[in-house]
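Of the protein chains in this complex, one is absent; all others appear in place.
By letter and in written order, the chains are A, B and C; residue numbering begins at 1 in each of them.
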Amino acid sequence: MSTPTIDRAVDERTYASYARPLLWRLVATREFAVFALLAIVYVYARGSIVGFDGPLTIYFLFLESAPIMLLALPMTLIIITGEIDLSVASTMALTGAMLGIAYTKWDLPFLAAVGVAIVVGLLCGLVNGFLVAYLKLPSLAVTVGTLALFRGLAEGFLGTESISGFPERWTDLLKDRIGGDSSYPLFVIPLAVLAIAFGVLLHFTTFGRGVYEIGLNDEAARFTGVDIARTKLILFMLAGGVAALAGIYQSLYTVARGDSAVNLELQVIAAVLLGGVSIFGGRGSLPGVLAGVLLIAVINSAMRLDGVRGEVTEIVIGCLLVASVIAPTLLTWISGLVPGRVPRPAAPPSVGTTPEPPASGGSSLKS
Amino acid sequence: MKIKKRRLSALAVLALTASVALTACGSDDGGDDGDDGGSGGGGGGGSSSITMIPKSLGNPYFEASTAGSQRAAEEFGGQVDEVGPTGDAGPDSQVPFIQTATQQGVGALVVSANDPTALCDSIEQAQDVDIKVVTFDSDTECRDLFVSQADAQGIATKQIELIADQIGGAGDIAILSAAANATNQNEWIGLMEEDLEANYPDINLVDTVYGDDDDQKSFDETAALLRANPDLKGIVSPTTVGIAAAARYLSTSEFKGKVALTGLGAPSQMKTFIDDGTVTAFALWNPDDLGYLAAFAADALVKGDISGEEGDTFTAGDLGDYTVGADGVVVLGDPYVFDSSNIDEFDF
Amino acid sequence: MVLELADVRKSFGAVQALRSGSLRVEAGSIHALIGENGAGKSTLVKIVAGVHRRDGGTFRFRGDDVDFGSTADSKGSGIAVIYQEPTLFPDLSVTENVFMGRMPLGAGRRVDRAAMHTEVEGLFQRLGVHIDPRRPARGLSIADQQIIEIAKAISLDAALLVMDEPTAALSGVEVDRLFAVARSLRDEGRALVFISHRFDEVFDLCDTVTVMRDGAYIGTHQIAETTVPALVAEMVGREVADLFPKTEAAIGDVVLSVEGLTSAGVFRDVSFDVRAGEIVALAGLVGAGRSEIARAVFGIDRYDRGTVRLDGANVRPGRPTVAIRAGMAFVPEDRRQQGLVVDSSVAHNVAGVIRTRLSRLGLISTAAENKAVRPWASRLEVKTNALDMPATTMSGGNQQKVVIAKWLATEPRLLIIDEPTRGIDVGTKSEVHRLLSELAGQGLAVLMISSELPEVLGMADRVLVVCEGRITAELDRSEATPETVMAAATGTTPDRIHLEHDTEMVQEVTA
Partner (left out) sequence: MSTLEKTPSAGPGSAPRRGPDLAKVTGDLLRSRELAVLVVLLLLVVVATVKSDGFLSGDSWRDLLLTPSILLLLAAGQMLVIITRNVDLSVGSTLGITAYAAGDLMSSGSSPWVAALGAVALGALLGAVNGVIIAFGRVPALVITLGTMLAFRGILLHWAGSDRVNAGEMDPGFLDLGTAQVLTIPVLTIISLVVVVAVGYYLRTSRGGRELYAIGSDPDAAALFGLPIRRRVLGAFIASGALAGLAGVFWATRYGGVSSNAGEGIELQAVAAAVIGGVAIFGGSGSVWGAAIGAFLLVTIDRVLPILGVPDFYQQAVVGALIIGAIVLDRVLASRAERRLAVEREVAP
């Protein structure tokens, strides 16, 4: 069947690709703000905090923040679609426990036990994904439920036990450094590969375009043929799978126990939001989130080295999170006070939804 | 475009808030825990800098042990910093602090371990940069020296002895422990069970519950214990937080006086319950002395006076001489029994 | 004189919605306000309602100058506005919806429920309606929701009542009930403004009429002294004939064939074909179910029974991706909500559907997108100075071109287009019409849904009229007249529609 040849030999109007020069486009974004902040804090720490410039700093920094970095990758895509997953830390604890049980109680070879843990992680993601994508339940309520459910299973399976008899070969592999003595642990390689994979998935694939469109306007996304339910299901299963990797990492790094990684999900969400991702969805990028995770890791490490007690760090991170979210609104308010500026039209102050100028001509009712 | 300009100024505000917060904390001397960060450069001779890591901050028992170790530090011219996880005592929460100490290259680490094996990797990394590692109160497998408040057997038999004569030698008893994986707790419970089978045939241990060293959980577990076993005679709680919560519940319930309670408790917390008769007697050791001894042991290791093998001896200030026992254990002494007669003399 | 508006101006960023809006309404009269979509009617209403502040011009209500900063001010001074889609609180009771924001307080600062219920029941009695004041507002029909809005206006003792296309979703019975209520309000001395596209209603109900076009005031007439073609001429601003240059096209074989399509409560056994090169229009009242039929054919909504075939091949229901792969394209009715992702760039929007073809192993680069998008943007003469500008910065007409470019880029076999020119400036409107007939000329099958009678009569080779979910008439271009279409659309016989005023217009159009 011949498609009608709609002739295209019309005088090509010239369209510029970008409205702003490259430099400006890079600088005037939230991601750049977080990177700049990371640089400022890092340089300041190296300068004035004793021991921060030692060889071990980077090494321990990565070892400690690896789970948060891992979990932040799928969480970024989930929040960009406007959903959220509070159950990642519980999934991590459950999959870590399963690794221990499969390896020590069922006597499976280590790699088989890793397989079991990953499958359990994917199953947890499937539960979340099915309830949110296909039953259309609010993800906040669902993942509060699965947070308690998976944590309960992890504590139930392990009870008072803590399993740590994993093969030396693997636990050492975790601590070895790249090229023998560089200050980067070996684990950074798989971490980097995963980060690049998620970066490409989000920014350079049609799947990633769909993720943004779901976050910005899921009804329009459906009209262009984006399969919203399938996309969300895949994202939640990815979150489950990556949480399994983090669970395995944690069990090898310390020990497999029911109460590990408690409240870790809140730190992951804080890092993602600090990285410039909007909780309403539709805005945010992976490089920004990596910067957010590193920023929190550097602040933690620097403050600990400086002898600052843990709770002060918590205060700083809490305030940073609040500041990063209200900074734009605060600025428009301050700039509004500056005399001589035309105040913005009094858009209706509806909480939570951003007011937009209505199109001329009311949309006639279709029902 | 307006929107772009706003983001640029968002950058300015963000940078400002972060650097202000950091400078404020950087210069401030880090709260009330003594002087500035570790002086670095420990190693042989000279003043040794010691980092003390309790199970978690906010536990008065460890506040006393830290005070003891700081008292010792003044005597041997060293310096002790107390760092540690806040809130939950998960297995992985102490690791970052051990690593930070390794980065600072402190002289010695004095740790009360949350888990027998979880810390081994990071402790070995510390030992690689020849940091001496002393555990106290709760042991781990990979350390130079373990300063035990009393030998486990002594602690177990003392508590069984106390509960036995409080319940008249017969009946059901239960144990309210701390965290499910706490090394010292499980060790004592094991020894208590052996002691019961051997010497107290008609006392039987009906249940062991875990309060996770949390007020609310210990309180509710005690209530559940009493409800699940109506004819319970006595409760043993080998943890200061557990025994205080249990006493608090008992003093407000109908079981006061009917169910005996003993275990390891801090005098300051237990004083009200000794006075109102809920608890007749309990044992403990002086955590202040424990911290004091642990600091001296660490200092001796750093100065090279001892190397941790069996038979080495060192003097621990006014506590006198101590010799290192089998597989590197130094015992503070026998647990001390507190009751209404001597409760008022102590303030820790 | 209750309401006086003189050359009111209002613009949103680049879009100038209102150039010089004027309106004068007497007490005790029903005043019609008509104009094509995009003429600025709704913006004027929103200024009266206090949703927006005017940029300039005078606004006097009951003699004194007013400038409403919020809807509460406007309501407080006695103005009630009934939007086409009434905004109610689904979870709260009918009574609370009527009194929200101004609930009377009985003893001890308690909300006086008894008083509220009795007053609401009284209002419903007066309006001849049986609605249980205690039931939640969720699940009420549009007609009932409008009655609640009117009840609210009366309990507010509003001096001015503005109704924005209220009859769009009403059945004949409900329209009559609404008109009876409107007349009784007028007799009480209140002033009513009635906005509608339906000339029969305007002539039936209103006393005076004001015409607006392209955001500006054109003229005011007594209904008795004017005729429909005169109004249409003023509304459209030029002869109706040259509006729709429909060129004749060779009608090819069947592209789309739909048999027995049924979805409970929405539409029943709908069957029709669309041939290559043919423009088939789905005409009918708003709410007759035409968009639902299109959404079912395209796979947005599921349907219970029936088959959809494109070029003979069956199209699995419920999956837009399947329809797109089969060669369908669907320009939806609501541009801002369904057609575009307004916050993402022009390039991302236009490449929205074809990006799967542009990608290798799923990978796609912005450069590839820009390269593929440029010809289509220029083909549709989309006005933007860079491809990465977000779509929010563009006018309605330009946005519609972006949506059409998006779907033409897929080089479809069938184009479904819902309200192609709603809310578009008149210039772009004729461009879109010229494009549609050109595409049909080149063999594309077009299924067009439109509520504007002139557009239906001017563009379509065949007109299918839908009423309450069923196809009630299939009219060839020659048989399609305003009477026959309206009769089929309202399920009544042609003589009941007294549209003799329209005869001259019809001759011109179909000549």
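Note that a contact is a pair of C-beta atoms (placed from the backbone, for glycine too) under 8 Å apart; a residue touches a chain by one contact, two chains touch by 3 or more.
Note that this is a predicted model, so its numbers are computed, not measured.
Within the full complex, the chain left out of the display contacts the shown chains A, B, C.
Which of A:Gly159, A:Pro190 or A:Gly336 touches the hidden chain is settled by the complete complex: it is A:Gly159. One of A:Ala195, A:Ile248 or A:Leu273 touches the chain omitted from the figure, and that residue is A:Leu273. Shown as candidates are A:Leu26, A:Val43, A:Ala112 or A:Leu140; the residue that touches the absent chain is A:Leu140. Within the whole complex, the absent chain has one touching residue among C:Gln145, C:Gln338 or C:Thr410, and that is C:Gln145. Residues of chain C that touch the chain left out of view are 50-51, 70-73, 75, 87-92, 96, 100-101, 103, 105, 109-111, 129-132, 134-135, 138-145, 169-171, 174, 264-266, 287, 468. Along chain B, the points of touch with the absent chain fall at residues 31-32, 57-60, 62-63, 86-88, 214-216, 219-220, 223-224, 226-228, 230, 241, 244-245, 248, 252-255, 268-269, 271-273.
On the side of chain A, touch with the chain left out of the figure occurs at residues 81-84, 131-132, 135-142, 144-153, 155-156, 159, 218, 258, 262-263, 266, 269-270, 273, 279-280, 309-322, 325-326, 329-330, 348-353, 367.
As a working rule, only the chains that are shown with their structure count from here on.
Chain contacts here run in a simple line, from one end chain through to the other with no loop closing.
Averaging Cα coordinates per chain and for the whole protein, the chain whose average falls nearest the overall one is A. Computed from the mean C-alpha positions, the centre of chain A lies at a distance of 41 Å from the centre of chain C. Computed from the mean C-alpha positions, the centre of chain A lies at a distance of 36 Å from the centre of chain B. Chain C has no residue in contact with two or more other chains.
Multi-chain contact residues of chain B (touching two or more other chains): none found. Here chain A touches chain C in the complex through residues 1, 3-8, 10-13, 15-19, 200, 204-207, 209, 212-213, 216-217, 219-225, 227, 282, 345-346, 348, 356-367, going by the rule given at the top.
Of all the residues in chain B, the ones that touch chain A in their complex are 1, 4-11, 13-15, 17-19, 21-23, 25-26, 28, 30-31, 33, 36-38, 40, 57, 81, 83-86, 88, 90-92, 95-97, 99-100, 102-105, 115-119, 121, 125, 180-181, 186, 210. Within the complex formed with chain B, the residues of chain A that make contact are 19-20, 24, 27-30, 32-34, 36-37, 40-41, 44-45, 48-52, 54, 56-57, 60, 63-64, 159-162, 164, 171, 175, 250, 253-255, 257-263, 299-312, 314, 316, 319-320, 323-324, 327-328, 330-332, 335.
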